[in-house]
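The complex appears here minus one protein chain, its other protein chains still in place.
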Amino acid sequence: MKRRGDLLDISALKVVFYTYRGVIKALNGVELWMNRGERLGVVGETGCGKSVTAKSVMRLIEEPGKILSGRLLFEDKDLLQIQESDLRQIRGSEISMIFQEPNSSLNPVMSVGFQIAEVLAEKNKTKIKKQYPAVAEMLELVGLDAERVMTMYPHELSGGMAQRVMIAMGLAPKPKLLIADEPTSALDVTIQAQILELLDQLVREMGNAVLMISHDMGVVAEFCDKIMVMYAGNSVEYATTEKLFKNPRHPYTKGLLQAVPRIGRIEELKAIKGTVPDLVSPPPGCRFHKRCPHMTAVCQKEHPSFIQVEDDHYVACYLFGNEGGGGH
Amino acid sequence: MASTTNRTAKTRLQLIKPYLEDLNHTLYLWRRNKLAIVGTVIIVLFLLIAALAPLLAPYSPSVQNLPNKLQAPSWEHPFGTDDFGRDILSRVLYGSRIALQIVFIVTLISGILGVIIGITAGYYGGVIDEVLMRLTDMFLAFPRLILAMAIAAMLGPSIVNAIIAISLVQWTQYARLARAEALRVKGQPYIESIRSMGASNLRIIFLHILPMSISPVLVQLTLRMGTVIITAASLGFLGLGAQPPSPEWGVMVADGRSFLIDQWWISTFPGIAIALVVLGFNLLGDGIRDMLDPRLRR
Partner (left out) sequence: MPENILEINNLKKYFELKKSVFARPKVVRAVDNVSFKIPRGSTFAVVGESGSGKTTLGRTVLKLIEATAGQVLMNGTDIYSLNKKEFMEYRRKMQIVFQDPYNSLHPKKLIKTIIGEGMKIHFKGMREQMIRKRITEVLNEVGLREEHMFRYPHEFSGGQRQRIAFARAIVLNPVFVVLDEPTSALDVSVQAMVLKMLRETKEKEGLTYLFITHDLSVVDYLADHVAVLYLGQVVEMGKKDEVFTNAAHPYTELLLNSNPVPDPFLKREKIIVDGEIPSPINPPSGCRFHTRCRYARSKCREQEPVEREHRAGHSIKCHYPLS
């Protein structure tokens, strides 16, 4: 199979969760790739699997979840094949992650400075104490008063400050890939603007690639170079931000864009009819077919494969000359 | 007409549906918990014995038969006889009825008392909460058995007074639990929304808060049943509870005290009965607690 992104190339990723209700087919063959230094936004609604995808990259899927199959190439290594110990080398130093709730992702009984120093010490194989100057530098970089914040505990930080600390912690080891899972969803808009601006600036200087998970079309439109749209555990459309907004191909992407309210929008909002399927018993074929205005017989049989429709524009839909067959 | 009855039947089924689903899930977890199964078996046996004691017992529990006194266990008297010649097996079997009666009444009284006090304190808060909770603390400040002994001694030794005494020391923890649950539930948006409809406090407490805060109290009630039996037996043993010749297990253990060296069976068999039933309640209670653990209920 052809290599699609030189940093990350995920193909046919399947993840399930075993629950009392049955097996949740959370990811059903996700396709996702990124080049070095690129910013990819993953958008979709609740339960589409965007966070599960992010966690899978770090192999952080825990019981009762399981990665069933797929290929997860990070540079030249398949992260699904390597040993846990080798993976630990990559986690936190080559790939790091920041979360939606910064306060609950920090350890409440350790000072902020110590926690960042620990991450750095782990990477550089040195004593924690030796890392404090680097930590101070990092905290200044994210716009915090290093001297003061270093000795503070997570509960003393406001939401915006905590997210800055998380960004400092995520970027301190200079990772090649930063995964940001809804980094600003819990923040007020004015603080969100600050954080996005800060992240934009830092990432531009340091050259990290960013995988941003978000439900907010506005945030990804402003921050990302490319966008992957997910629906019910599948990648449905991938394109550069401009192409996706100007010329969305997949009926779901179109529906989503017509449903987003924005200031000064004149045309009426259009909702997508129906509801997201239950992933314990998802519909056969294309998981969107029950809500799709262009549904045909073939849509109910097999899931369309992810095909290229133009440069940097891929879509999983039979409307675009798809032969079907799952594609793997 | 048929369709109306059909419809009401369907409505009724709908009404209990979430409870049925809950029950199904609970049964599923129960089957995977071996100790809970053991506990359930013990308790079911205990209940059956209590129900069928007159059929199962070979002799009368109270009629004396002095020529036959202090017989060692034999085919005729599997558990032996006591110093009045009464069959110990029959007395142990009948004793289960007394134990069950005590457990049932104590649980009912202390449960109702605890839930009412706890929910009232939690829902109203402020001064009411302070007064009721300090009252609870006063009861909690004494060791439970000693307090029960004091109350039983004060009221005079009898089985009814023992039940009152045990109920009075048991309700405190149900009150605290119910209060914590009421506090949690009253902050839920659905309670605020029903208040925004103009519902009265009583309506909110009984129709909305009570059903949502009762289940942890029920678990605790099961968990404490073992303790209730031990306390009742202790009071009986000390002469502060049931009185001879009642075949209450604690009384029977006390009866055998002076014969312990030579006629060990008099105290031992009622003692084993106490231990088994308490073990059964504890295993069952632990099992229920595990089954209701939200971390397991995914």
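Read from first to last, the chains carry the letters A and B; within each, the first residue is number 1.
The definition used in the following text is that a contact is a pair of C-beta atoms (placed from the backbone, for glycine too) under 8 Å apart; a residue touches a chain by one contact, two chains touch by 3 or more.
Here the structure is a predicted model, which is why all the values come from computation and not from measurement.
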Touch with the omitted chain, as defined above, among A:Met97, A:Ala136, A:Met161 or A:Leu177: A:Met161
Hidden partner chain, touching residue among A:Ile67, A:Leu199 or A:Leu256: A:Leu256
Absent-chain contact - pick from B:Asn24, B:Gln188 or B:Ser258: B:Gln188
Residue of A:Asp188, A:Glu205 or A:Glu310 touching the missing chain in the full complex: A:Asp188
Residue of B:Val38, B:Leu140, B:Ala199 or B:Leu223 in touch with the missing chain, whole complex considered: B:Ala199
Touch list for chain B against the chain that is not drawn: 10-11, 14-15, 17-18, 188-190, 192-200, 203, 208, 211-212
Residues of chain A in contact with the chain not shown: 45-46, 143, 158, 160-161, 188-194, 196-197, 215-219, 221-222, 241-242, 245-246, 255-265, 268-272, 275-276
